[in-house]
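Note that one protein chain of the assembly has been removed; the remaining protein chains are unaltered in position.
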Amino acid sequence: MPTPTKLGWIGAGRMGYAMAERLAKGGCDIAVWNRTREKALPLEKSGAKVVNQLEELSTRDILFVMVATYDDVKEVLARALASASKGGKPKMVVECSSISLEGSAELRRMLKGKGIAYLAAPVSGNAKVIKAGKLTFVVSGPRHAYDEARPYLDMMGAGSSYVGEGELSRIAKICHNVMLGVVIQNLCEITVLAEKAGMPRHAFLDFLNKSVMGSMFTRYKTPALVNLDFHVTFTPKLLRKDLDLGLDAGRRFDVPMPLSSLTRDLLQQMIGRGMSEQDFSTLLLMQAQNAGLKLEPEDVPVSDGLS
Amino acid sequence: MPTPTKLGWIGAGRMGYAMAERLAKGGCDIAVWNRTREKALPLEKSGAKVVNQLEELSTRDILFVMVATYDDVKEVLARALASASKGGKPKMVVECSSISLEGSAELRRMLKGKGIAYLAAPVSGNAKVIKAGKLTFVVSGPRHAYDEARPYLDMMGAGSSYVGEGELSRIAKICHNVMLGVVIQNLCEITVLAEKAGMPRHAFLDFLNKSVMGSMFTRYKTPALVNLDFHVTFTPKLLRKDLDLGLDAGRRFDVPMPLSSLTRDLLQQMIGRGMSEQDFSTLLLMQAQNAGLKLEPEDVPVSDGLS
Amino acid sequence: MPTPTKLGWIGAGRMGYAMAERLAKGGCDIAVWNRTREKALPLEKSGAKVVNQLEELSTRDILFVMVATYDDVKEVLARALASASKGGKPKMVVECSSISLEGSAELRRMLKGKGIAYLAAPVSGNAKVIKAGKLTFVVSGPRHAYDEARPYLDMMGAGSSYVGEGELSRIAKICHNVMLGVVIQNLCEITVLAEKAGMPRHAFLDFLNKSVMGSMFTRYKTPALVNLDFHVTFTPKLLRKDLDLGLDAGRRFDVPMPLSSLTRDLLQQMIGRGMSEQDFSTLLLMQAQNAGLKLEPEDVPVSDGLS
Partner (left out) sequence: MPTPTKLGWIGAGRMGYAMAERLAKGGCDIAVWNRTREKALPLEKSGAKVVNQLEELSTRDILFVMVATYDDVKEVLARALASASKGGKPKMVVECSSISLEGSAELRRMLKGKGIAYLAAPVSGNAKVIKAGKLTFVVSGPRHAYDEARPYLDMMGAGSSYVGEGELSRIAKICHNVMLGVVIQNLCEITVLAEKAGMPRHAFLDFLNKSVMGSMFTRYKTPALVNLDFHVTFTPKLLRKDLDLGLDAGRRFDVPMPLSSLTRDLLQQMIGRGMSEQDFSTLLLMQAQNAGLKLEPEDVPVSDGLS
């Protein structure tokens, strides 16, 4: 492990906090900035240094960014790197937020102009996945930069995958979310079928989760599907947006995507029927309505496979 | 562990052999019959007893069946239980083959007539999954029978799930295979998109397999998708048949199944185009053709997540 | 026109009455039987003879059947032909009801045994279409029988088409109804889109009906779509049944049918949501709900293209 590397971290929201914490606990030299400084302070217990000014991060070797939107990414990087040319600058920026292909490419041009390498490194997983040590990254950009950043990426979870140059990792993440949409929709189809045939949802999903078809995703959505707790992890509109990004990529690259198209259409239907404020897994409710089934929570304790 | 229970096992094909072996190695008192006795003989090294006559199994406490078709199941059970009433009979039969709902119900009636409990216990996984210790069962039938059989089921792999009375487990298995069809099709859609966008398939699938969307299934199909080795594990026609069973169940229970229907139609297309002799994962070839992409094996060693 | 031919007619329901009336008004020698004799009596004003007993039709040259169900067809023909061998028998039976392929084949065998030719001749159109003189027939069976029956078929409407031997016309009718389902669903998709974009439905459909895409069908469903009068002409469940017959034929003949499959699934959804008692054109209501649109009747007089 290349110990003397100085890490910078921007963004201590639910996910960013948990990610930075893993680096700090892993013994890294890490300096963190967050818009609301108080939220980041507990990280000091894990060994991180919480800075007051974004500018203080301009001299870290590797600068990680994990914030909410592309506008945030642009703003914090502009400020962090404002004085980059004078007093030193990061060797690379590793951008882990969910931003668009176009935004990512714009960022790359901007950083190239400053002589800073750039890795696009979106993640698979939510805050609970991070805590369970199972976050993964998909990374694109200069290979040598990836080789240097990799130990830190891997320290944050269960590994990283390098898919090539440029913004390819953004497309990989879109593909991942397209699959997420298709899998949840199909899971709802078969879960409703299983229930109408006479199986309790928790029993059916227990089998499915243990089976070769089970994934971390099917497991952590199981409590929602069994007990109908649909607090938002990701909204139907955001999922529809990702499906649209996937279909747009399909158009650009001339790839037919029948299941993805149909899933996009079902999300549109869901939103049209007013089911847009809860979690996307309310697809189960729509599927049940479409099958003439009234769902009840089963009130059974079920594992999410993480905690 | 209730040690004195005497187990009987019918069928030492690729999967049956591996399953019986796990019971034998686990210390069970197990007697095995196979049509071609020689194939079963090596099990004796693991502690199993290989019998000559099916009738010898009629006095085992629990009789497992793992053969190829429903016709085989009927024949071997008829012979094994021919003298059941006289000299004793099994407490229960545990049927693990992939047979139809109707066949399973017929079997249940037949066994009920003989006073023998019956568990329908199809599996998730192939021979490699068994060897990796990851086979799972979905079980239906009398609860007390399941409770008694469970230790042996669990000894064969990664656990079992009880979903209720009657033939419910057969429907659960159909749902599982429907999902398998939908997931492989969507996996092909996004893999072709990723490749046309510029990613090597092995890199993209490495990410996906590590991600929250990765399953045992996506992992063990990865060598086929990367290196285009499409030796048959399951034919397109068999998968189409399972999709048809799922859609039939959807009709019976009034459940719309949009993604499942579309996947069934794509399998039909595949067969119409003459792609019916290789593995169902040749869906990737069809998807690539539909996207104007000529696939080449990547000739990269990739893990199947099992061995 | 071969004038001396004696026609027999069984069934004076809404459609049968209108069909027999056209033959009678066309100057044919026609004898009619109906279960409720009174309903048929007004046909005498048009020159038909209304008989009391089914048996009286056994000596007509061509015997037409237009009743509700296959069970009715079997019963009336059995009675009409009970004494067929003794006192003479029809040269042929022309069966115009909507019966299954299997029923039609069974009928053919029965009639063949009696030495009576059989034409399967289902229709396209409803009672209003008949009155407008636009009914058409699709016919299968012996070619010579068709040649003989054709003048009478054509006299009832806008023509007939001969598609070959056996029950092929039943499959043709199923294909016709599959298309009907697909067209109404797509019509609902684009009509809802047009309305949300700002067009009155009657204006949009006026264009569409006049355009190259307009059909008798799109025109006679227009009043329902504009003024939301959904009295039943054909129920969602009957349409779903025809889609199922089409998909079954697709399975038998290995033909993928993507749009037909998806339409079937949408009808299933409609029924699951409780929209099963009104006309199938309530697909418009479902489509509007799925698009978050509250429909109002436009209360505009629109033509159905028939009256």
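Letters A, B and C mark the chains as written, and numbering starts fresh at 1 in each.
One rule holds in what follows: a residue touches a chain if its C-beta (ideal position, glycine included) is under 8 Å from a C-beta of that chain, and two chains touch if they have at least 3 such contacts.
Bear in mind the structure is a predicted one, so any value in this text is a computation, not a measurement.
**Q** In the complete assembly, which of C:Met15, C:Val76 or C:Leu262 touches the absent chain?
**A** C:Leu262
**Q** So which of A:Glu56, A:Asp154, A:Asp265 or A:Glu298 would be touching the chain we can't see?
**A** A:Asp265
**Q** I'm checking contacts with the chain that's been left out. Which of C:Ala31, C:Val67, C:Leu187 or C:Ala224 qualifies?
**A** C:Leu187
**Q** Just one of C:Ala40, C:Ala172, C:Leu239 or C:Leu284 touches the chain that is missing; which is it?
**A** C:Ala172
**Q** Considering the whole complex, not just the chains shown, which residues of chain B touch the missing one?
**A** Residues 258, 262, 268-269, 271-274, 289-293 of chain B touch the chain that is not shown.
**Q** In the full complex, which bits of chain C touch the chain not displayed? Write them out.
**A** Considering the whole complex, chain C reaches the absent chain at 124-125, 129, 134, 136, 138, 158-159, 161-166, 168, 171-172, 175-176, 178-180, 182-183, 185-187, 189-194, 196-200, 203-204, 206-208, 210-218, 220, 246, 249-250, 253-260, 262-263, 266, 287, 290-293.
**Q** Of the residues in chain A, which ones touch the absent chain?
**A** Within chain A, the residues touching the omitted chain are 244, 250-251, 254-258, 261-262, 264-266, 268-269, 271-272.
Heads up, the rule we're going with is that only the chains that are shown with their structure count from here on.
**Q** Since chain A and chain C are copies that touch, is their contact same (over half of the numbers shared) or different (under half)?
**A** Looking at both copies, the contact residues mostly coincide.
**Q** With chain centres defined as C-alpha means, what is the inter-centre distance between chain B and chain C in Å?
**A** One centre to the other, that is 47 Å.
**Q** What is the distance, in whole Å, between the centres of chain A and chain B, each centre taken as the mean of its C-alpha atoms?
**A** 33
**Q** Centroid from C-alpha atoms only, then distance chain A to chain C, rounded to Å. What do you get?
**A** Roughly 55 Å separates the two chain centres.
**Q** Give the residues of chain B that touch two or more other chains, as numbers and ranges in rising order.
**A** 250, 254-258, 262, 266, in rising order.
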